[in-house]
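Only one protein chain is missing; all other protein chains are in place.
What follows is subunit A.
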Amino acid sequence: MPDLGVLAAAEAGMAVKRTALVPHPGGELAAVVAALLDGFDLVAVAANRIGDPLARKLSARARNRGAALIAVGPWPGAEVELSVARGRWSGLGVGHGHLTSHRVEVRARGRGAAARPRRTTFTLRGGTPLTPSSFEHMFDANTPAVRSEP
């Protein structure tokens, strides 16, 4: 993810001091993700194509280390898949103002307890900071992937 907007992530509550970026893992993607899972609690990976066996191996490693693996893009065998739709911005007029808040509808589907697709609407940016509680009410049971959201 070389094009990640670190500033936006910081505004969303990411602790910049406790973050490391590996912008170009290249051909060593699997080894890099495995190494990062050993050291970090939360690893986000953007992989365009990832093989089924490799994805399974990395998921197993994450589970084993108690780390959360967030894939930006498709990931075979993911516990929960989150997607956004109906994103609506407000604050910007015609020639005045600036973007202030972003309301989105988040859709979740997955396996196990999260198998039933759900959707909810909330303000992503500019509103009150996200808290785990805004996610938790989406599911009857707390699946690990959801609890570890930042």
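In the analysis below, a residue touches a chain if its C-beta (ideal position, glycine included) is under 8 Å from a C-beta of that chain, and two chains touch if they have at least 3 such contacts; residues count from 1.
The rule is simple: contacts and distances are computed from a predicted model.
Of "Glycerol transport system permease protein", "ABC transporter ATP-binding protein", "NADH-quinone oxidoreductase subunit D" or "Protein ImuB", only "Protein ImuB" is the UniProt protein name of the chain excluded from the display. Residue A:His24 is the one among A:His24, A:Arg56 or A:Arg116 that touches the chain missing from this view. Residues of subunit A that touch the chain left out of the display are 2-11, 16-26, 28, 31-32, 35-36, 38-41, 84-89, 92-100, 102, 104, 125-126.
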